[in-house]
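Quick one: structure below, then a few questions.
Here the complex is missing one protein chain, while the rest keep their positions.
Showing subunit A:
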Amino acid sequence: MRNYKPFFFILISLCGVCGYAQRDSITVLDEVILTDVRLLHFSNGKVDVLKDSIVDRNGSSLTDLLQFNSSIYLKENGLGMISSPSFRGTNASQTAVIWNGININSQLTGQVDFNTIVPRNYGSISVRSGGGSVQFGSGAIGGSVHLNDVFRFDKHSEHQLLVSYGSFDTKNFNYSTSIGTKRTTVGFGVNYLVSENDYKYLGTDQRNENGAFNNINVNANVGHEIAEGQLLKFYHNTFIGDRDFSGTITASSNSNYRDYNSRNLLEWSHFNEKRIHRVKFGYLYEKYKYYDNKERESFTFGNTNTFLVNYDYKIDLNDIILNGIVDYSYIEAKGTDIENGKRNTLATTLLFKHNLGEKITYGANLRKEFVNDYKSPFVYSLNARYSFNSYHSVYFNASKNYRVPTFNEVYWILGGGSGGNPDIRPESSLQAEIGQTFKKEKYTFQWAAFYIDSENLIQWRPNNDGIWTPINIKDASNYGLEVSLELAEKWGNHHVTWKNSYALTEAVDSETENSLMYVPRHKVTTSLTYAYSDWRLFYQLFVNSSVFVTSDNSESLSGYSVSNLGLSRGFKIKEKLNIETSLQVNNLFNKNYQNVAYRPMPNRNVQLKLKIKI
């Protein structure tokens, strides 16, 4: 569970942004406790850890969290509806979401709906920029988002209750607990969010008529040290969502969408100072039901079952770290439009890292998959980092990455004028990135420049017979620059932190040289926090510049900025009882904006929160 310290959040946020910077202090036990070890050792690029205080503010959906706190561009079909990311100008299926080390992108769509991930009860959330298909598999092209549970092996017992109420009859209830001893630990969190979501469309006399939603999210984990050098861990996550899907300004909707996701992972590790063996068993289930007219009984559905077995062996040879992974997965998909989709994948991965003296680290990573229904490319990455000193380093990496064809793309039943394509190939990309980091006590400055050359991008188009089918049609190149600056200062009881990021992104269709749709050239985020004693005031803002909404760049959607303002106060009632109350105003300046054309986002709204921690 998150180790929440309400009054010391600034100190926490001073503790560094870059995952790599912390690795030196990691012990073997720490490492075994952490499941997503590839993020730790084999991600020699830009990794931003989102701190507890940030997750606290924007913790009810991954969309909310990342649009205010990362360079990822998100587009939502109205608040709470389907939300898809564009990371470095790539498409929605080119961002991987990694849950405790496992890729959880939908096998049906290739994407994760960022409104179905509730970040609040994860111990650690990181955003890793750049290609990572070798380490994290399909879809890690623009980058990946990592959700990790954190185990605490010490004697503790903590409970936290959060209730909030806000505009549009939005209620949030969250309970989380973490109990542990030196050998056993249990974490549990449940979050329930419900909203009428009937905000008015600014500048019209319409409201968001069919936008009500609710979701339940459960996180649970158990860790037990079986014997010296042997650890057993179990992770679980369930998400149940029920959403009426909003219409648009020009067309009302009466549809409803229910989805259910269950993720389970059992991991056994056996380790000593030099070697770690891990065996993992995973089971993932996803299901959706779509009611085109919610008044009626009829619906369409799809579901997939994923079974996976993973063996991971890591050896530490003084300055060299070697990690070999063999991963087998069996996936089956069924649905109204999918019949008997089955996929067997055997993936082999070799990761290598070498610390060449104190200043230079470099690595090489290889992955090859053997899949029954398409040909998977050999992917690789190379990286190097040079540290001038403890606070200043530069890095370079290059990689080949891919996104596998989804079950919809391969197995969609031919009928009604559309059908899957059994000859579809994976999307692939080559990319390179350089970056630099300065990290001192009071500031962190980072920049990164990237170039991605993608080919065989998949789009649905009518074929010669007029049947809509996915084809590998488009090549694109993306390039850009990301800059971030964080400042922190304190004077006595006054603490100020100021986090800023700016991303310049160009994504261009290689054939037409038009910009890709829904990629803003500029994105800015900023967040300023001032704390005095028990009081805390924050202001956060993100700005997206205009995006094209047609592929020939003939029409665009104007840019927008959205600001939130929040004030909170903590009370220490007894030795072990803390209460925090807060008021948050979202869309402070009541901006009328859309991030998908014709789908307005909410007007100004408020949220009241009460948090009790024992």
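To be clear about the criterion, contacts are C-beta pairs under 8 Å (C-beta built on N, C-alpha and C of every residue); 3 or more make two chains touch, one makes a residue touch a chain; residues count from 1.
Simple rule for what comes next: contacts and distances are computed from a predicted model.
Chemist: One chain of this complex is not shown here; going by its UniProt record, which of these names is it: "phosphoenolpyruvate--glycerone phosphotransferase", "ABC transporter permease", "YncE family protein" or "ATP-binding cassette domain-containing protein"?
Modeler: Per the UniProt record, that chain is "YncE family protein".
Chemist: Among A:232, A:249 or A:579, choose the residue that contacts the chain missing from this document, as touch is defined above.
Modeler: A:249
Chemist: Give the residue, chosen from A:177, A:264, A:355 or A:418, that touches the chain omitted from the document.
Modeler: Final answer for the missing-chain contact: A:418.
Chemist: Which one touches the absent chain: A:179, A:504 or A:597?
Modeler: Residue touching the absent chain, from the options given: A:597.
Chemist: Identify the residue among A:109, A:429 or A:477 that touches the chain left out of the display.
Modeler: A:109
Chemist: Write the list of subunit A residues that the hidden chain touches.
Modeler: Residues 77, 82, 108-109, 245, 248-252, 257, 288, 290, 292-293, 296, 298, 300, 302, 337, 408, 414-419, 459-462, 464-468, 517, 549-552, 554, 596-599 of subunit A touch the chain absent from view.
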